[in-house]
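Here is subunit A:
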Amino acid sequence: MNPIIFNLEKLPDWFGVLPEIILLVFAALVIILDLFVSQKKILAAVSLIGIIASGALSLGFWGTELSFFNGLILTDSFAVFFKLLFLGVSFLIVLASEDYVNSFRRLQGEYYALLLLATTGMMLMAGAGDITTVYVSLELTGISLYALTGFLKDRKSTEAALKYLLLGAIASAVLLYGLALIFGITGKTGLGEIARAVQAQLSGSASVSPALFLGLVLLIAGFGFKIASIPFHMWVPDVYEGAPTTVTAFLSVASKAAGFAIIMRVITSVFAAPDWLARDWATVFAVLSVLTMTAANIVAIPQSNIKRMLGYSSIAQAGYLMVGLAALGSSPFPGALAGMSPAQSGVLFFLASYAFTNLGAFTAITIIAQKIGSDEIADYAGMGRRSPLLALALTFCLVSLIGIPPASGFMAKFYIFRAAVQADLLWLVIIAVINSVISAYYYLRVVKVMWLESPPSAEKVPSSALPTVSLAVSCLGVLALGTIPGLIMKLAEMVNQFMP
Partner candidate 1 sequence: MPDISPLLTGHLPAATAAYWPGGYWGHWAFYTTALITFALLMVMGAIYIERRLLGRMQSRLGPNRTGPFGLLQPVADALKVLIKEDIIPQPADRLVHWLAPVVAFVPVVMIFAVVPFQKGALLADLNIGILYVVAVSSLTTVGIFMAGWGSSNKYSLLGAMRNVAAVVSYEIPLVLSILGVVLIAGSLSLNEIVLAQDIPFIFLQPMGFLLFFMAACAEINRSPFDLMEADSEIVAGFHTEYSGMKFAMFYLVEYAEAIAMSAIISVLFLGGWRGPLLPPWLWFVIKVFAVFGFMVWTRATFPRVRIDQLMAFAWKFLLPLSLINLFVTAIQVLTIPDAPWLVFIINTAVMILLVIIWSGLFKVGWGRVEV
Partner candidate 2 sequence: MGLAAAFWVMAVFAVAAALLVVSLRNIFRTALALIVCFIAVAGLYITLSADFLAAAQILVYVGAISVLIILAIMMTREVRQGNPANRPLKLPVLAVAVVLLGLLVYVVVASPWQVSGTPPLAPTTGPLSRLLFGSQGYVLATEICAVLILAAILGAIVLAKEKEE
């Protein structure tokens, strides 16, 4: 634990949510400024400043282990890691949105504000220490994202928003039922208290009470919706296709990472003991992982729309990530509380790598779609000649999604699979590797179309400054994580969860 200048006993409660408050203030500022400024780029700038300020404040909590508001919110390195991840993602999204938001000029203020609010919700999710905070922050994220999905207001976008809303509402009802059952059986709302109550109830017995079992299943289902694991993935293809591309990128990266953050907060650490309970949910995750990877990769093959294809791809990536969760439960030291779990650091590294990779891919798509006005893979023909750098960046990100060095996707998979092998899940790793090979087919098809087919027109695809910066940062991130993975891995290994 780092030395801290403040007197910990006397910190006011609001101090614990300072990064979130800052972000919220900037969201409000964006809405108010929207009324007065005609140059809407200022709104993007204000959002960026807010994100940076919030990130700087979050960083200050690294290494602390504090609980605020009577345990409703926790600050630990786990929360800080995810907060920085979310803020980084929304930073890049705001950059990448510069041109794109022109398609809804009148609503730009709302766009940035909702983006910041969604990020706030995710940050609160990462730091949640109580099932009430878990639920309301999840809803905050959800509601902001439903609205963002419908931003284009055309047929597809509206349909996407409606589907997302309906299925999201069902998922959160399922989740709430699960939380209610767990509250009913333990009588507690704090995550730490629940963990202790569960441990006390189960010590010496060999089976869980039906309510706890059902509660756990419902939790996995509710969070499974958030991370888009099969069979809770039905919303993904339509929503990803219909939503504004920048929002799709945000959904596929930040929302998924938030889902994993909350799973690691609520399931893998609270239900870490006794061992057999951890092995139980690890098996569930292993089975879901196999289903998710295999089905998503097979269905992705015939897709002709690149957003849809990347939608299935992101489902598949969730499958690989769940290999990490399974390893987390089956390892000799189940759960994150044991600290230094290779599976946890693997999942964190994978999420960081996946964030850069997918953001890069989606930013490239956003820029291309701005110009050619289509998301069909066939229309990408000859992109290598029309815009070599863009095509190169997209190729690099797709290669990273397959998991080929030197891109970061390789190291990410390597860490997770290594953790799984250490946890005696060799069979799962073999299936995952087979899946990676299958996935190469559809990723490389896009590459082939871009580089080997002749372009329909020789017209260049220009790109404006800020989205290009965003793309460059993403690609650099992918490269850096792939070549010097030790850096972020060290960080990920230091991440520890605090449970009061």
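As a working rule, contacts are C-beta pairs under 8 Å (C-beta built on N, C-alpha and C of every residue); 3 or more make two chains touch, one makes a residue touch a chain; residues count from 1.
Behind the choice of candidates: all candidates are chains of the complex that A comes from, given by their letters.
Nothing here was measured: the structure is a model prediction, and the numbers come from that model.
Candidate 2 is the partner touching subunit A in this complex, chosen from 1 or 2. Interface residues of subunit A, counted against candidate 2 in their complex, comprise 13, 17, 24, 31, 68-70, 72-73, 105-107, 110, 113-114, 117-118, 120-121, 124, 130, 132-133, 136-137, 139-140, 143-144, 146-147, 150-151, 153, 161, 181, 184-187, 189, 201, 209-212, 214.
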